[in-house]
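A single structure is presented below for examination.
One protein chain omitted, others in place.
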């Protein structure tokens, strides 16, 4: 089974999160860039939600996916991250405070997913990994996707 | 870029949802079956959350992924669906009541994702599609994944 | 095992809900009245949350547990009902919209649970019954308790 | 006590919602326009959340506060409305389904609230009115504010 | 544009929160007192929700808006604060745990907002300020209002 990059920004983000930051998908990355997407990948394992948020924000800024100055793009990214976390946490956006931890790979993708140029740029944040008790192996998979205009 | 089936039940479900029910992935389906997974795929477009729930339950029963008699397996599936819907709706599990609609493809996968035989069977429900205003095109992507023991 | 009535308003409400409106517990009811409590019991089976709310409000007013005129006591009761529904629904205060239904017995108790007279009157709403798929038998138990000053 | 318009977009929106659409505040409106804000006001009384959402979207488009074509601005407005509704509903974004109704005045304001030109345009949606039982008088006030980049 | 005090307790609370504790609105304060309202104002900047709650409770007790002894009035105030926080946080009543902070001015108003004397006293808690990343300037406005009988 093979996937190809297309204009669907969320699908691309989910695929990058499923691949994880350690995969080498040179052909797929090249396709994404040719379609005008910028993106980054990373990992975050934490019992504190705020550490996951910070890890994604830092990666997105360091890799130039969003501007590291000003508020506007940080605001767009923050809400996309929070929406992705709803999918991972399914009910309460809490981790250690309800005795659970996550090991997530994440992807942030920026680009123009709509045919109409006027729709402008959008941002997708995808998370994929495990959530469970703070004991290795007592965990199952989780995923989440947040999309926002930027 | 190519994906292969492996023991990760959630990842398999997300990939099936991304593929959609109309794709023909004979090789991938064969791998899944060889790994002991049973699964089904389908589509549901609705402004009512309960129609999405019903569509997935019906597909899972008709395709023999869960038992169509008794409560136990229906209970396991229901909670997996609700958890997947958290990812799609990101805050309030509501569609038409807050003036939005979804067009989703779904996948239900059942099998043994853990090495330890004692962990038994688990169920994964993945959703992928669009959510937005009840006007064609005014929508973006969404995804969700729910996992439960069965 | 026998329970006796005591000053704990919530415990009394939960016990009345567990007993249901059809039980005849003359001795227990007498104890409750001697302790200064007024109360009512009833049943509500519905796929619509608002019908459950209305059934409890109507019963509480008809039985003189709260005043049927004015807003103040209705406001106190409404919030106690909503809090009890959180316990029954566990995440989203929704029934039919997420394809589930309830069959509940309820109790509303009013009185002074605190030793200090200045704490005044309080209200407890307890719910006990089943929640599940709209198919007989595909359901499990649920309970909830809401408490408010009145 | 007199208020003046200033760069704070949310404060302006809340004040417009408090004033309601029937007030004639020519001087204040003039100040807002001089500061570069565009805005509209309206009213919505409903037991259905989706009607409130639709009323605000329609008003914002008819009055040119957001573009009536394309998705981008509708998406920004939708999320601002939903956030304002969290303040009004305080827990579950539901009205009639939990037996309550609202009578709201709303305001949508668009402009540049930040000194740094690069922060661009933002949108504020403010709601003010009453929420309560579907019986006149059995209600109290509620408010909400949602802000988004556009 | 000028506002005057009237019987609407929530509107008064929102206006006091918009003004902030440092404004000198002798005429408006006098009107409020003549209408029988007691009130207090304050500020709270924090990454911990419980600090905001504590700041408001302390101010309300020190200024005699609620009784500093007993539970009844503290219970009424607590729920009004939590409801106001729903408006500020819009989804999850969390601050630092999801990497955000608030700078809020608050107002607590107590009095009789209804014509009918039997409706008794009510309490309004209003919040207005900013919410955002823990970096100065990376924030936007937020507001919330909670109302309870007391």
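Going in written order, the chains are labelled A, B, C, D and E, and every chain counts its residues from 1.
In this section, contacts are C-beta pairs under 8 Å (C-beta built on N, C-alpha and C of every residue); 3 or more make two chains touch, one makes a residue touch a chain.
Quick caveat, the model's predicted, so the values are computed rather than measured.
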Here the chain that is not shown touches A, B, C, E
Missing-chain contacts on chain B, rising order, are 69-72, 75-76, 79, 114, 116, 118-120, 149
Residue list for chain E contacting the dropped chain reads 48-50, 53-54, 57, 71, 74-75, 78, 82, 85, 92-94, 97
Missing-chain contacts on chain A, rising order, are 91-92, 94, 96-100, 132-133, 137-140
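By our rule, only the chains that are shown with their structure count from here on.
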Residue numbers at the chain D-chain E contact, same meaning over half shared and different meaning under half, come out as same
A student comparing A-B to C-D should find more C-beta pairs in contact for A-B
Per-chain C-alpha mean nearest global C-alpha mean belongs to chain D
If chain centres are mean C-alpha positions, then the most distant from chain C is chain A
CA centroids of chain B and chain E: separation to the nearest Å works out as 44
Where chain D touches two or more other chains simultaneously, the residues are 71, 75, 91-92, 94, 97, 114, 137, 140
Among line, ring, star, complete and other, the chain touch graph is other
Per the touch criterion, the pairs are A-B, A-D, A-E, B-C, B-D, C-D, C-E, D-E
